[in-house]
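I'd like to ask you about the structure that follows.
The complex is shown incomplete by one protein chain, all other protein chains being positioned as in the whole.
Order of writing sets the labels: A, B and C. Residues in every chain begin at 1.
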Amino acid sequence: MSARGAKAGPMVDVQSMKDERRVPIKKVGVKGVRYPITVLDRANTIQHTTATVNLYVDLPHDFKGTHMSRFIEVFNDHRRDLSMPRFLAMLDELRSSLDAETAYCDLHFSYFIEKTAPVSGQKSMMSYECSYEGSSSGSEREFWVTVQVPVQTVCPCSKAISDYGAHNQRGLVRARVKLGPFFWIEDLVSIVESSASCDVYTLLKRDDEKFVTERAFDRPMFVEDVVREVYTRLLAEGSFPKFSVEAENFESIHNHSAYALVEYDSAANQPG
Amino acid sequence: MSARGAKAGPMVDVQSMKDERRVPIKKVGVKGVRYPITVLDRANTIQHTTATVNLYVDLPHDFKGTHMSRFIEVFNDHRRDLSMPRFLAMLDELRSSLDAETAYCDLHFSYFIEKTAPVSGQKSMMSYECSYEGSSSGSEREFWVTVQVPVQTVCPCSKAISDYGAHNQRGLVRARVKLGPFFWIEDLVSIVESSASCDVYTLLKRDDEKFVTERAFDRPMFVEDVVREVYTRLLAEGSFPKFSVEAENFESIHNHSAYALVEYDSAANQPG
Amino acid sequence: MSARGAKAGPMVDVQSMKDERRVPIKKVGVKGVRYPITVLDRANTIQHTTATVNLYVDLPHDFKGTHMSRFIEVFNDHRRDLSMPRFLAMLDELRSSLDAETAYCDLHFSYFIEKTAPVSGQKSMMSYECSYEGSSSGSEREFWVTVQVPVQTVCPCSKAISDYGAHNQRGLVRARVKLGPFFWIEDLVSIVESSASCDVYTLLKRDDEKFVTERAFDRPMFVEDVVREVYTRLLAEGSFPKFSVEAENFESIHNHSAYALVEYDSAANQPG
Partner (left out) sequence: MSARGAKAGPMVDVQSMKDERRVPIKKVGVKGVRYPITVLDRANTIQHTTATVNLYVDLPHDFKGTHMSRFIEVFNDHRRDLSMPRFLAMLDELRSSLDAETAYCDLHFSYFIEKTAPVSGQKSMMSYECSYEGSSSGSEREFWVTVQVPVQTVCPCSKAISDYGAHNQRGLVRARVKLGPFFWIEDLVSIVESSASCDVYTLLKRDDEKFVTERAFDRPMFVEDVVREVYTRLLAEGSFPKFSVEAENFESIHNHSAYALVEYDSAANQPG
């Protein structure tokens, strides 16, 4: 087909042309779209935040291309209600609009929770980077939620071998769970925050600082301990068929991180 | 155990203590270590570059922690020769030093190739972000290489429907291959660069700029086309048991990317 | 003073202790605080978005430290109304709360504007990274606004020397203006978007794609042209006592950027 010919008549639809290479495409779509969205919030019903969105579908081997603008059209229609059920409905609509077998979305956003300092009771907002990842292919749907929770960790080795003090640092715990029944991001955050040496805060007065220093010092934990604690609590929760937990410590004595990862799959044999 | 007690006698080895939670850890180690390394270079025998390194092992459920310093000791010993065979030897040594079932390493580095402008013949250095990912667990070893190759793409749709011009942009192609027999990074880069509308250069004189503008305009390609071209050529190469190819276009008409992904696994049924 | 002694009585205020080194501190405070905020929006009155905030004050040479928690207290009180006048009021309160000569704030946020595709009329949201930078030191106040606007540029050289086509790419224009009278972010964005080869969109249908391709091809511009266009229009606006304009092209034929910067200061001698 010549481009020249196209310009005389109605516009050619290059994407819908045949492809002969016999290579199916697993995912094709738009990546890195920045958008304002609204998600569910336990304390305030809804929360306005900002997201980075990736939207994909599969493409059979005999089609040349997908229609990129439709991803934005569908997402734009749903951005004001991205509660978990509506997120999956958006994926179904994407699949249908793009005439695809499977539709995928990764949605990364900051989620804010008002937090109360442990002694002074002062309130401030904490930010948690979260993501929804979902796919829909007809009867099969998957939905995963990830929360990244900053925490404090005190090193058990440093505490044990030193005459005083113990090195400690900020860490980041990433819990990624496959959804069974509905649950709140707030609950997932709470499980992680109570599984480290201490949780972190945006606003602490002096009384609070004494409290978190001593609390953390009383509960020294390696990254290994943190992922095991979160694992044990997520397993006890009983609602997640699969999950993984990563902990990364931004070591205060090194210029690199300590890292640990555990994974759970209810379908696999679990050690024990 | 009390930290106080530890301080009187020889130092306690907290990491080697027993853990009762019955949670095995899939990966534990150091992440984000910056290091100078030496890799193989086809033109110059060796190449000095800088890397970001992650090193992990698995940890059985009954041990409290791993010994983080040993990762650095082993890597430091190998940093001057990280050719592919030596990379795997480093993993074996890590496994043995940490007394682990499996050792893992991700090594991310910039790889530089001197490139010649197509008409003027002027030479300059091009940088390609690469990574080695490997694991060793006794008889089983895996080794993957990823190269990220910047390219230019001209949009076939824009060219076909417009009376003149066509939007084009820089794209980034990520080819990740599982290693069979040895091959050169240079060859993988070359396959990708010849599979886009045109390759990109650090240094182009005016004659070169005319050449690459016209060459790209003559070969319009979607992200779908790019991943299919690279797929077809990697398959024809015949040496990679598994691979994936991603293409991302930093669209010049949008503030987001177009993206496509294909995957190949020789063990799976391939469509055809 | 001994730390032990502190624990018996009321808590010691280490920050308020004297410092003998005779080194005044220009800025001290909190950096990288993530917060949900509300700013003014021309179309919708208010806009909810997310910000990264830095808050500083100066510290006289004879004080040991500042009181970090007060920064968060003051900012938290103002986060629901960060219109420009309220932003300066927040700085005044910071200055007073920290007992400082000068208070500073940098506030970085995504600002969203609904944009209409040029032919199809379809609507979608565009994101612009913006920042407020302000300082207050009694009678003197400074307020700067920066907007980062993605655009498309077609290379005039490539178009002139090639038999067909012309390389083009996404660029990013950063306009930073010192505030005189009030103005809307929307107006600043509009000045920049009309000063490039073409503006970019989140959602374009085929008719739109033809339009933007041809429009851009008709208006080839170097980074030098873009910064001069924006400069000329900002100067004509007459309301900004100082400003700078940067343009960066993510070159489609290179793996690096082309860059240009112009600066204007009404107090300096302007060439002409």
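The working rule: a residue touches a chain if its C-beta (ideal position, glycine included) is under 8 Å from a C-beta of that chain, and two chains touch if they have at least 3 such contacts.
None of the values given here were measured: they were computed from a predicted structure.
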item: Chain not shown: contacting residue from A:71, A:143, A:201 or A:222; value: A:201
item: Among C:93, C:209 or C:248, residue touching the chain not depicted; value: C:248
item: Footprint left on chain B by the chain that the document does not show; value: 11, 13, 33-36, 47-50, 69, 72-73, 76, 79, 110, 112, 122-125, 127, 202-207, 210
item: Chain C, residues in touch with the chain not shown (by the definition above); value: 1, 3, 6-7, 11-12, 14-15, 19, 21-34, 54, 56, 59, 61, 64-66, 68, 156-157, 159-163, 222-225, 227-229, 231-232, 248, 254-263, 271-272
item: Residue numbers in chain A that touch the chain omitted from display; value: 126-127, 150, 152, 154-155, 157-158, 161-170, 198, 200-202, 204, 206, 209-210, 212-214, 216-217, 250-256
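The rule is short, and it goes like this: only the chains that are shown with their structure count from here on.
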item: Centre-most chain [mean C-alpha coordinates]; value: A
item: Distance from chain C to chain B - Cα centre to Cα centre, in angstrom; value: 35
item: Junction residues of chain B, two or more chains touched; value: 157, 161-163, 254-256
